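Have a look at the structure below before the remarks.
One chain of protein is taken out of this complex; the other chains stay put.
Let's turn to chain A:
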Amino acid sequence: MKITVRVWRQANPSDEGKMVGYDLDDVSEHMSFLEMLDVLNERLTLEGEEPIAFDSDCREGICGMCGLVINGLAHGPERTTTCQLHMRSFKDGDVIDIEPWRSSSFPVVKDLVVDRGAFDRIIQAGGYISAPTGSAPEANNLPVPKENADHAFEAATCIGCGACVAACPNGSAMLFTAAKITHLGLLPQGQPERASRVLGMVEQHDHEGFGNCTNIGECTAACPKGIPLDTISRLNRDLLGALAKGKA
């Protein structure tokens, strides 16, 4: 099929950037979206033009490296990662707009590549269980009800892609933060640091300039892993509890 893509080109963080259009004549419906961009990049290279910079690594929907806003939607029209999106979701003659995640906390590095270092810093602020190597008790000493373990797992499947931020009108990263709070807070091992974790992570979240959550729900709708909105309720409960106890 024939399609036109309009791609955000921005040479560096201080460049203003603009949309540039490219026509593609021979797109197979079996190509992945990123393979379509690969093909375009091969052509641009041969024409002596700089290829479009975009991030991807696993191309299996698990590493969280890819992420494009496609026709205004984070990761595009299907509920999946950009790398798992295929051209069969589009049709002949389509004009497709491709932009980077838009958030002041994710500054554009070049073209479609952004800096998501803020997510690592939120984890540094408490998104862990302190378990020095060698100090662990026998694994089966502490049974975990299957239901809790399963819920913890579901929250832990967050891939840190940042689509939730890109989709949120407030640019909030609450879904990402809440997924971690939920994962660790549902496990017995996560209890001792529960209060300090939520305080630290939320403080860092705000410090990075992410917006407030006003329960709009765009994040969950865009999340390729289906992290549910109730993780945010859990975060809020933990936060209120921790604040009530006084700073841990």
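We adopt the following convention: contacts are C-beta pairs under 8 Å (C-beta built on N, C-alpha and C of every residue); 3 or more make two chains touch, one makes a residue touch a chain; residues count from 1.
Throughout what follows, contacts and distances are computed from a predicted model.
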Chain not displayed: protein name in its UniProt record ("Phenylalanine--tRNA ligase beta subunit", "NADH-quinone oxidoreductase subunit E", "Fe-S cluster assembly ATP-binding protein" or "succinate dehydrogenase"): "succinate dehydrogenase"
Touch with the omitted chain, as defined above, among A:23, A:50, A:203 or A:230: A:50
Listed residues A:2, A:88 or A:237, member touching the removed chain: A:88
Option from A:100, A:171, A:190 or A:211 whose C-beta touches the chain left out: A:190
Touching residue (missing chain; options A:34, A:199 or A:242): A:34
Contact set of chain A toward the excluded chain (per top definition): 11-12, 28-32, 34-36, 38-39, 42, 45-46, 48-51, 53, 55-60, 62-65, 80, 84, 86, 88, 109-110, 113, 115-117, 119-120, 123-125, 127-140, 142-146, 149-150, 152-153, 156-157, 159-160, 183-184, 187, 189-190
